[in-house]
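Heads up, one of the protein chains got dropped from this complex, but the rest are sitting where they should.
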């Protein structure tokens, strides 16, 4: 046995190299000795002191000490050296007595704790967001979903980063085929990439096509949304170190709904949802419709409006589609700038962009007044889409519609909208059709 | 899982898509020669055939016509021509609708744009979308109908409620009811009810028996649709003047005005929405045709080169090039003549096919 201990020590020494924070600690007392191997930067050293060092001296009998260790909550059986090494890398502690090897998981996870939801805010709903600590997340989810059928499973992703991944679902409600599908996928991609650090990155690995536009998995930070989705039979994936979870499968409607809809009175909720679809429609079609109508079919306008638009465009030297593209790109730049800038300077960007640029561009005769109205309407209605991923996707789609309508007029507009719907219908999210009407009805059956 | 509502969508789609182009023109040309009496015969005829064929198909839940024929042991040498003929009928229905709407787009919406351009735009969408899985075609159909139909229905209502509609003209048209029914009008009107043929393929996804109770609405809507097709243009352009239009129904919508609407001339709204309906109609037609053809074609050999050129794409490209050929080498009168002849040939063909299948199975069962 002594031999084995030596072997282990050697193995660790060879693997862990000479890092500063790797500790090989030996405890001697009354002729009995144990050895501890751990990385002190990721271990809770107080706990080591409390749970291991102190009792060792108090209990005195090594056999008693071993049974004591086995009773600890964080105790793990030693299986082989590789597993032990993995444990140590995650903040575990390997304890060698003369006869046996024990592993305790005493990790100290630096996290920001539970924060308020900031990406998907609600006015009156629960305010908690997921944190980057998986234990805390599971804790929060369990506290929102008191069902014995709630299952938590553990996986690992990234061959180098080897982050922990939790699969959470309700065994009674989940669709077995979808679950199996997801697990197969995870096994497939487990080590295909070295570094996987965020839910979004993982999502890209999950999607079969290389190049996609529309999200088929939902990324959310809201605990209540996670709980709701679990109750709807969906599977939730959480990656260590990222305060976002991945919900599978996700269909189009999920991206258009906010948790707020459920917390409002019925008609208010319905109104909000319809407002969102209106916003989506406006942000998609308005630039295309402007070009198509002014350049191909001005008879659609009322005569008063047609003359007004023509008048305001009189000083603009460029064709309408360039005008639209110019202003839209300016607006995109503005949005990007205000996301990436530190909050303290963020407001400068909006002032410079929105006020000065908008005003000056019309006065300089680069764009027409009506264009400014259209661009701001597009921007505002785009922000109304509650889930960011969808909102980004729609931002891109808008340009496709614009190009087709520039080339084909109102027919192009209709055909491109039709094609968009057809494309969304053709998508699948883990065997679930992405877009179809009356989805709930089918689920209820 | 698949509700029978999808079946009614198919029937309804066919009604809606066909009442603006060939059918009203044929009916209105015949207005003094027995259009009305032909309509009166065609309505029960069309409804009855669709009722019985649907009943027949729903005895085989989850199976399309090719599978049904195999199951009942239909002679093999007859199966291939029968399915091929049905597919051909349906492909040509799609081609004609596409031709008509390319023409309409060119004439009413974008006169300055090239036909090639419109044709390519439509073809890209239609060819791609008709390759979708069968159930996805139904989802798409449902969305398009639910988005478009309320607005179209509102415009229909607006057209009927219009003060400028001349009732004496419409009554005058109805005094021709005693004429001998004309065959052309009969063929044209039954075409409105021919949406049931689609279930030869879509039955594959109807796992349960189709609920036939709402069929009673089909009767009422059908009658309403046929009557509006015929009477609305007469009410707007007069009994004597209506015969001079290429697309009487579409020109008639130009007579509707919404004073307080965002768009005063609703004609454009109507046309654009209708193009959506027409496109999904072509997609449904071509999808059915494609699936039928695929069921009689031999299995595809694996090939190394041109992997993307799958069997279904080849079929669709052939059909698309036929459409392109007609589009560029025939003038509109010829196209219209073609449409008329097609309608004339379609009715007997379709009914013989349907009756042959039903009778064969019926005798076999006995």
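Order of writing sets the labels: A and B. Residues in every chain begin at 1.
The working rule: contacts are C-beta pairs under 8 Å (C-beta built on N, C-alpha and C of every residue); 3 or more make two chains touch, one makes a residue touch a chain.
Here, contacts and distances are computed from a predicted model.
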item	value
Undisplayed chain, where the name is taken from the UniProt record, one of "Phosphate transport system permease protein", "Peptide ABC transporter substrate-binding protein", "Ger(X)C family spore germination protein" or "ATP synthase subunit c"	"Ger(X)C family spore germination protein"
Sole contact to the chain not displayed, among B:67, B:135 or B:254	B:254
Residue among A:36, A:163 or A:320 touching the omitted chain	A:320
Interface residues of chain A (partner: the chain not displayed)	294-299, 303-304, 306-316, 319-320, 369, 406-409
Touching residues on chain B - with respect to the absent chain	32, 107-108, 110-114, 116-117, 120-121, 124, 164, 166, 168-169, 171-172, 175-176, 178, 236-241, 251, 254-257, 259, 265, 267, 306-308
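Simple rule for what comes next: only the chains that are shown with their structure count from here on.
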item	value
Distance between chain centroids, defined by C-alpha means - chain A, chain B (Å)	46
Chain B residues within the chain A interface of the complex	1, 105, 109-110, 113, 117-118, 121-122, 125, 128-129, 132, 135-136, 139-140, 142-144, 146, 263-265, 268-269, 272, 275-276, 279-280
Chain A residues within the chain B interface of the complex	296-297, 299-302, 404, 407-415, 418-419, 421-422, 425-426, 433, 435-437, 442, 445
